[in-house]
Structures are given as structure tokens and as C-alpha cells.
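Pasting in a structure now, in C-alpha cells, and then I'll have a few things to ask.
Every protein chain but one is kept in place in this view of the complex.
Then we have chain A:
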Amino acid sequence: MTATGLKINQTYEIEGISASPLMVRMMEMGVMPGKSISLLQKAPFKGPMAFLIEGNILALRIEEADLIQIKGS
């Protein structure tokens, strides 16, 4: 599963980030394997998603959220 499939307000763990030019950018913003992640909000019409990652809220488009692999599913 990737971060696009998260249920709202449940806590998951990040397993990894798919290889992409955005990978380093995600990592430097604190999106790293082992971090906890939960989905807070979704903008309508498949707009951006807001995630809580280690105390920080990050808004990502679906394409970017799809790069985040989630553990245990």
C-alpha cells in the first residue's frame, strides 16, 4: 500500500520511498522510512492530501503521496 490508501486519522509507519527525482526532496522534509504517518485531510476532487508526519503537517498531491510505501499491508 502507498500513502494514498490511508484511512483518515489512523497511524501507520513509512516503509520506504519509491525511487523518483522527488525522493531526496521528500527525505529532506522528514519523510523517511520508520517515521509514523497519518492522513488528516483530503482536498475535494482528488486534490492534495495532508499528512501528519512526526509532528509536521505536509501537503502532497496524489502522485507524490503514491511514492510513499506504507508498512504492514
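Definition applied: contacts are C-beta pairs under 8 Å (C-beta built on N, C-alpha and C of every residue); 3 or more make two chains touch, one makes a residue touch a chain; residues count from 1.
Quick note on the criterion: contacts and distances are computed from a predicted model.
S.K.: Have a look at "Maltose ABC transporter substrate-binding protein", "Cytochrome bo(3) ubiquinol oxidase subunit 3", "SufD family Fe-S cluster assembly protein" or "Ferrous iron transport protein B" and point out the UniProt protein name belonging to the hidden chain.
M.R.: Its record in UniProt gives the absent chain the protein name "Ferrous iron transport protein B".
S.K.: What chain A residues would touch the chain not displayed?
M.R.: 21-30, 32, 40-48, 50, 54-61, 63-64
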